[in-house]
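The complex is shown incomplete by one protein chain, all other protein chains being positioned as in the whole.
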Amino acid sequence: MNELRHVLDIAALHALLQREFPQAAGFGEIVSAGGGELVLRLRDGEDDRHLRPGGTLSGPTLFTMADLSFYALVLSLIGPVPLAVTTSLNLTFLRKPAPGELTARARMLKLGSRLAVGDCLIESPGLDGPVAHAQVTYSIPPR
Amino acid sequence: MNELRHVLDIAALHALLQREFPQAAGFGEIVSAGGGELVLRLRDGEDDRHLRPGGTLSGPTLFTMADLSFYALVLSLIGPVPLAVTTSLNLTFLRKPAPGELTARARMLKLGSRLAVGDCLIESPGLDGPVAHAQVTYSIPPR
Amino acid sequence: MNELRHVLDIAALHALLQREFPQAAGFGEIVSAGGGELVLRLRDGEDDRHLRPGGTLSGPTLFTMADLSFYALVLSLIGPVPLAVTTSLNLTFLRKPAPGELTARARMLKLGSRLAVGDCLIESPGLDGPVAHAQVTYSIPPR
Partner (left out) sequence: MNELRHVLDIAALHALLQREFPQAAGFGEIVSAGGGELVLRLRDGEDDRHLRPGGTLSGPTLFTMADLSFYALVLSLIGPVPLAVTTSLNLTFLRKPAPGELTARARMLKLGSRLAVGDCLIESPGLDGPVAHAQVTYSIPPR
């Protein structure tokens, strides 16, 4: 999938998310997008709702990071199609995140005309393995 | 699985969740628990963060309802074991929820000594089918 | 979803599967189809490849029963569209099947114009709970 061409850069993606998804605020910043992958980083303190050091119920935060990073990846590849919606998200919890920061690396496995399918690996610096892994499917509206 | 015995009633579950999971506040109330199932209801306006009429990014809310209803179901069956944690949650989005209320019906499919596995159907009154469906696995600590 | 209308009956489904999917032979017979559900039954001895009393690697058999029962359910609802293909199948293993027979009950959760989504519960008589549970998504070609 190296031949995937990204049509939106990081600045354009941030502007698009801010306009279409104000809820995305506080879920970190896109730090790279290329080669069919996109990395989103969430720093500690960026949003007290999400990072709960010592907390066990960070499921919705991990869910949102996986969903948002893959959504941004889809947009970076197909351009501004706000009506792309999540069809399914399979989230597996692997390790308790450490305080500090989390990165979500979304990877495109298939970009079809109607469905985009990929996965996302969420990591926490200093841990010896990933925090969570997700399979994600988005439905793309007819264009 | 009709033989499953619920050891905590609704009042005890609400008290336990309030003590252990203040984050659960605003995610609705348990309206029934029995026969290996538990129903959680979230009413419109109960928490503006969650119900977004017309909004498309209700994923984290549906995720939390599925996770919380199944967690409460596990607790109702095994008693207060706060260290039970989500191992995986596969969420499939089916229909855009209508404003008003959402109900999550969690069902136990296997309650083992180490893993609890079930599913959850999320519905919105007035729609002609469910809003979302989840497969959920919890890990139960050794007792 | 009670309003779903089944357009093919059991005899028509068996004929269609035999013509289009000779591989389906040995995977049991459809015993009911209606109300958005379809039940497939596989009897012991019907095919020695599949039922392995005492065997542990019955995964592919359970996979095929889930896939085939849901496929037959889709066809019973939309008629003969052989190009419908599995998009994803999430299979959770719950209990070791007993020898004898297995039934797979497929249920439609959403029949859209492009995707059909549902689940499937596989049971074995005499066990006190299901053997496996699957979430299934099929892609339906444009008609």
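When the chains are written out, they are named A, B and C in that same order, and each has its own residue count from 1.
Quick note on the criterion: a contact is a pair of C-beta atoms (placed from the backbone, for glycine too) under 8 Å apart; a residue touches a chain by one contact, two chains touch by 3 or more.
All figures in this text were calculated on a predicted structure; none of them were measured in a lab.
**Student:** List the shown chains that the missing chain touches in the full complex.
**Tutor:** Displayed chains contacted by the hidden chain, ordered by label: A, B, C.
**Student:** Out of C:Ser88, C:Thr103 or C:Ser124, which is the one that touches the chain we can't see?
**Tutor:** Counting the whole complex, the residue in contact with the absent chain is C:Ser88.
**Student:** Taking the entire complex into account, which one of B:Ser58, B:Thr87 or B:Ser124 touches the absent chain?
**Tutor:** B:Thr87
**Student:** Can you list, in ascending order, the chain B residues touching the missing chain?
**Tutor:** Per the touch rule, chain B residues meeting the hidden chain are 87-88, 90, 114-115, 135, 137, 139.
**Student:** Which chain C residues touch the hidden chain?
**Tutor:** These residues of chain C touch the chain that is not shown: 21, 23, 55-57, 59-60, 63-64, 67, 83, 85-93.
**Student:** Since one chain isn't shown, list which residues of chain A touch it in the complete complex.
**Tutor:** 1, 3, 90, 92, 94-95, 109-110, 117, 119, 121, 128-130, 133, 135, 137
We take it that only the chains that are shown with their structure count from here on.
**Student:** Just curious, how far off is chain C from chain A if you go by their C-alpha centres, in Å?
**Tutor:** Roughly 34 Å, centre to centre.
**Student:** Could you please state the distance in Å, as a whole number, between where the Cα atoms of chain B are centred and where those of chain C are centred?
**Tutor:** Their C-alpha centroids are separated by 27 Å.
**Student:** Let me have the rounded angstrom distance from the C-alpha centre of chain A over to the C-alpha centre of chain B, please.
**Tutor:** The mean C-alpha positions of chain A and chain B differ by 24 Å.
**Student:** Check each residue of chain A and list the ones that touch at least two other chains.
**Tutor:** Touching at least two other chains: 87-88, 90.
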